[in-house]
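Here is the structure we will look at, set down as structure tokens.
Only a single protein chain was left out; the remaining protein chains are all shown in position.
On to chain A.
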Amino acid sequence: MSDPKVPDPEKPGLKVPDLKPPDRKMEPVMQTRFSALAAAALVALAAALPARAETALVAVAANFAGVAEELSEVYGGESGNTVTLTIGSTGKLFAQIGEGAPFNAMLSADAATPEKLEAAGETVPGQRFTYAVGRLALWSPDETRIGADGKAALTDAGLRHVAIANPDLAPYGAAAKQALQGLGLWDGLQDKIVMGQNIGQTHSMVASGAAELGFVALSALLDPENPAGGARWEVPQDLYAPIRQDAVLLKAGEGNAAAEGFLAFLRSPQAQDVIRSYGYAVE
């Protein structure tokens, strides 16, 4: 699935170990000339080595975009490899992979999609793992909307709209639905619930004030570059199934050092610290 226009540095013919030492049985003149050539070739090769650093195209679920950008920079600085990110909703990225999009790896917003990709034979088996666990928060830009008890905010008589991500589309939406059911509020809030297509759109509904309250990703509120004001209630994690976000190495990423290296880097303590700082848990 790699782009045919870009020469693949992994092709056997280009591999460094295939270079043979000069043949000792040559005529002296020839040998000198050959040595010079070989030296020139070696110099050229040495100069080319850093450029031989690999590039990976990684599909990233929108909610993880900010963290992924920071992580890819850190990883790129350390390894010399380049990780280019394509940000999208998990459903859209899934469809694109099915249509042959040249992604090397995918960081999904859920666990189900990577499982589906694996079942469809789109992945390198045995490489699936949870890189982050999302946490849900009830949020309002209005400080007075949410006190210590989130349930009280949700049952406030003056409440008009509660924004959640569509539970059929977004893992955070499914978690919000579970939490509301766990609180016994799901049925009662039906005519107040408005749905975003994903957690980002849900966030904008609350941020714009169109909905007074909304269930959003804690990570979006803690984003170090753009921390959210207002009031929030971190939804107890026993109210919803963990929002496990899984990563997979896709077939196009097999043997791609940048893709494999980036996935390994995600599991390092250094990367996990960054992931936690954005409000995710790690397993």
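Assorted remarks:
Keep in mind that, in the parts below, contacts are C-beta pairs under 8 Å (C-beta built on N, C-alpha and C of every residue); 3 or more make two chains touch, one makes a residue touch a chain; residues count from 1.
Please note the rule applied: contacts and distances are computed from a predicted model.
Only one of "2,3-dihydroxy-p-cumate/2,3-dihydroxybenzoate 3,4-dioxygenase", "Molybdenum transport system permease", "Probable sugar-binding periplasmic protein" or "C(7)-type cytochrome triheme protein" fits the UniProt record of the hidden chain, and that name is "Molybdenum transport system permease".
Only one of A:Ala56, A:Val124, A:Leu154 or A:Ala211 touches the absent chain when the whole complex is considered: A:Ala211. Listed residues A:Gly91, A:Pro114 or A:Pro171: the one in touch with the omitted chain is A:Gly91. Touching the chain that is not shown, out of A:Leu57, A:Val83, A:Ala137 or A:Met195: A:Met195 (per the contact rule at the top). Listed by residue number, the positions of chain A touching the unshown chain are 89, 91-92, 94-95, 160-161, 163, 166, 168-169, 193-197, 201, 204-205, 208-211.
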